[in-house]
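For this depiction, one protein chain was excluded, whereas all remaining protein chains were kept in their positions.
The block that comes next holds chain A.
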Amino acid sequence: MLNLNNVSITFNEGTPDQKNALQRINLDLQKGEFVTVIGSNGAGKSTLMNVISGNLSPDVGDVFIDDKKVTFLPEYKRSTMIGRVFQDPMAGTAPSMTIEENLAMAFSRNKKRRLKRGVTKKRKDFFQEYLTTLNLGLEDRLTAKVGLLSGGERQALSLLMATFTEPNILLLDEHTAALDPSRAELIIQITEDVVKKFGLTTLMVTHNMQQALDLGSRLIMMDKGQIILDINGDKKRELTIEDLLQEFKRIRGEQFESDRAVLG
C-alpha cells in the first residue's frame, strides 16, 4: 500500500544548521495496517508525514502508493489518496466557512471539482448522519461557521473530513496534542472507530507512549531521522513503556530525552 524506499532529506545542507531530518528511511505498510509513530522532538516524524503527503519531496529515494511512484506528484494531486489531520486544530478546517461547506469540500477530495452546487440536500442528509456518529451535537449546527467551534470540535470535524471519503492512507500528526485530556480521549476513540470501520491504512504520530502501545497493530520509533525500532503483531501487544525505554537505551546507549514522551 505505502512504500518508502531509501528516503533521505537534509535541510540547510552545507551550513552550520544542517539537519539530516530523514536518513535512508525504508518503510512498507500493508493495506489496513495501523502504525503508531513515536520519537523525541526533532526526530523527523513530521518530516516523514510531509514526505508521504507530498508537502516535501525527498532529496533521494522514492515514495510509492499502491505501487505507483508518487515521489514527484504535487501535494494537491496526491491528496486525492491521502487524508490528513494536523496537530493545530486551526489547520484542518476553513474557519470563515460553515460546517456543511467544510464537509462538502472534503467530500470533493477524491473527485473532480465541478461547477455544481457543493452543498446539496442529499449531501446535507449524508453529512448530518455522519456528524451524528461524533456525538457532539454538530449535526444540528450545519450552517454554523467553523471558526466558532472549540478546538476539540474542530479536530473531530477534521478527522471526519479526512476519513469519510475512505482515503488510501490516513496521516495523523499529533492530532490530539492541542486538546485537554478528556477531549483527546474522545478524539482517540473516534480515530479508533473510523480506522476500524473503513479499514484505513494509518500512520499516527503521538507523544503519548501509552497511546502508541494501546492503539494500532504496529509501532515504530524514530530518532535522529532514522527508524530505530519497528514492532508489530504479538510482540507489540505485550510491549510496555518500560520495554520501550529499555530498548531505546540499548540501541542508542543513552536515556530517552523527551520528557514529554514519558508523560501519560
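Just so we're on the same page, contacts are C-beta pairs under 8 Å (C-beta built on N, C-alpha and C of every residue); 3 or more make two chains touch, one makes a residue touch a chain; residues count from 1.
Note that contacts and distances are computed from a predicted model.
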Check: Absent chain per UniProt: "Xanthine dehydrogenase family protein subunit M", "Ring-1,2-phenylacetyl-CoA epoxidase subunit PaaA", "Putative ABC transport system permease protein" or "Amino acid/amide ABC transporter membrane protein 2, HAAT family"?
Finding: "Putative ABC transport system permease protein"
Checklist line | Residue, one of A:2, A:65 or A:104, that touches the chain absent here | finding: A:104
Next item on the list: Check the options A:84, A:175 or A:218 and report the residue that touches the missing chain.
Entry: A:84
Next item on the list: Extract the touching residues of chain A with respect to the undisplayed chain.
Entry: 53, 75-77, 79-80, 82, 84, 86, 90-97, 101, 104-106, 108-110, 113-119, 161
